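Below is a structure I'd like to ask you about.
Complex shown without one protein chain; remaining protein chains in place.
Here is chain A:
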Amino acid sequence: MRVALFVTCINDLLQPRTGRAVVTLLERLGVEVGFPEEQSCCGQPQFNTGYRHATEPLVRRFDRAFREYDYVVTPSGSCAAMVRDNYPRIGAKAAAEGRGRELAEAAALAVPKTYELTEFLVDVLKVEDVGAYYPHTVTYHPTCHGLRMLGLGDRPLRLLRHVKGLELRELPGAEECCGFGGTFAVKNPAVSVAMGADKVRHVLGTGAEAVCTVDNSCLLHIGGLLTRQGAAVRPVHIAEILAGTEAGTEERPTTDRAEGGPPTDRSARGTGTGDSGRGTEGGGR
């Protein structure tokens, strides 16, 4: 089984910790993970803003980068949905515009092998207890792409329920969008922030130490609102929770993120703590 990590551009630059957590987790589960460096962005920001043609080179790049692999695993519901829902559309439209079948064929290869992380764990590896340890209260926000486009259902929750030490707090209004929506966040900032404010209010109401999703892009928005408010709740990607073990102090939640680990050290924003995770992950190998 040849498995590649599609880390996504946002994680690559802004949340590399999530990518490292996926590597740690999959290797602990006995999966050898590849990272073809040809990979870059799935093209979602361009496509969803209306720039379909600018997205096409990225479809070809995805195909080239992952052609030799059986599975492409990505810690992002929205990037997985971009590949699965929109690559075929891009291919079909290019063909309809008389530009051949190349993109349609690239899409046809990409779609069946692209998995969001929790899908890959539950559906392909058939595992729900990944042997993780995370002694914190957590509330789970099911992102729109995970919920409605990919149909992840309760896969993420099943994985979280098996994490030792983790106490799950139900999020009211969980299925409602957080208001990020890619360029929506800057094209309609007032509505985006109003939606995010309600999401944050619900998150704070749970009293959880951390809010968890399958998508760091939503967490940028939720986390940006939380820290602006001076709230102590930490945004955390599900991969980072699942990668943690009792033995592995390398997964102690001090992070690249703005926030320190729960119960939190808010003054740590930006500098200092960012280095703490560096080079210490992958210890589970």
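FYI, contacts are C-beta pairs under 8 Å (C-beta built on N, C-alpha and C of every residue); 3 or more make two chains touch, one makes a residue touch a chain; residues count from 1.
The rule is short, and it goes like this: contacts and distances are computed from a predicted model.
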Which of "Iron-sulfur cluster-binding protein", "Bifunctional protein PyrR", "ABC transporter permease" or "Benzoylsuccinyl-CoA thiolase" matches, in UniProt, the chain that is not displayed: "Iron-sulfur cluster-binding protein"
Contact residue for the chain not shown (choose from A:T118, A:S192 or A:T206): A:S192
Omitted-chain contact residue, chosen from A:P16, A:G131 or A:G153: A:P16
Residues of chain A in contact with the chain not shown: 2, 4, 7, 9, 11-17, 19-20, 32-41, 43, 45-55, 57-58, 61, 64-65, 68-69, 86, 89, 96, 144-145, 147-149, 175-177, 179-196, 220-221, 223-225, 227-228, 256-258, 269-271, 274-275, 278-279, 282
